[in-house]
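Of the protein chains in this complex, all but one are displayed in their positions.
And then chain A:
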Amino acid sequence: MGAGHHVLHLDADSPVHRLAPEVKVAATVLFTVAVVATPRHVLWAFGLYALLLVVPAVAARVPAGWLGRRVWIEAPFVLLAFALPFAGTGERVDWLGLSLSVDGLYGAFNVLAKGTLGVVASLLLAATTTPRDLIVGLDRLRCPQVFTTIATFMLRYLDVLVGEARRMRVARLSRGDDPRFLWQLRGFAAGIGALFLRAYERGERVYLAMVSRGYDGRMPDGWHGPRAGVRQWAAAALVPLPAVGIAVAAAVLG
């Protein structure tokens, strides 16, 4: 996993990839809030939300299979949700000889539908925005600077940590350690403090080098793409605004 590329990022070029990060973050958050605020018994609303998500997915040229494989992140929770109709209390219905709780069915649907729509929305954001751009977006959305500074270092140091861990493993192997399966854990646990220190000292050197070259808590503005104009905001609003409309309609029509 690197600072500029990770398993959930789809390196490509599309109108959605080119959108400024701040509008994509705002659109994702607004869309998810609208979905979660929708009453759970208004089933048609969730169908419309799913259709709405097709728009950015197609525009970003994210393959359906790529998205489908990554939605399995929530698979363990899907399995647990299937237990709800059996475990739930209250009014029950019979279906194929099974006695199912109505409340439990709605509960399972609630967790599944809202969870899946939220995961897909976040995946689309991740697919079209690098982690570095995400932090630029948060910075432009008036996120406090302490917050974005630490976040920038976090993404950079993830690579440092992974790199140091790999070097220490090679060092152990070359001194005759032969780690297998769970026994690796012992060597790893014994070295975790050393790993932390080595990563820190590398990070500290980099930080001091940055400070001595004029770093003041924010990367130079020229590094990042241009800020979003009115047209970008309008384009990004195409998904969350209808979603808000659907949420309001669902609440009113019930």
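Keep in mind that, in the parts below, contacts are C-beta pairs under 8 Å (C-beta built on N, C-alpha and C of every residue); 3 or more make two chains touch, one makes a residue touch a chain; residues count from 1.
Rule of thumb we're sticking to: contacts and distances are computed from a predicted model.
Per its UniProt entry, the chain excluded from the display bears the name "Cobalamin biosynthesis protein CbiM", taken from "Cobalamin biosynthesis protein CbiM", "Molybdopterin synthase sulfur carrier subunit", "YCII-related domain-containing protein" or "NADH-quinone oxidoreductase subunit J". For the chain left out of this panel, the touching residue among A:64, A:197 or A:253 is A:197. From the set A:19, A:123 or A:228, the residue in touch with the chain omitted from the display is A:123, counting the whole complex.
Taking the whole complex into account, chain A touches the unshown chain at residues 1, 6-8, 25, 28-29, 32-33, 35-37, 40, 69-70, 73-74, 76-77, 80-81, 83-84, 87-89, 103-104, 107-108, 110-111, 113-115, 117-123, 125-126, 129, 131, 134, 138, 144, 146-147, 149-158, 160-161, 189-190, 192-194, 196-197, 199-200, 203-204, 206-208, 211.
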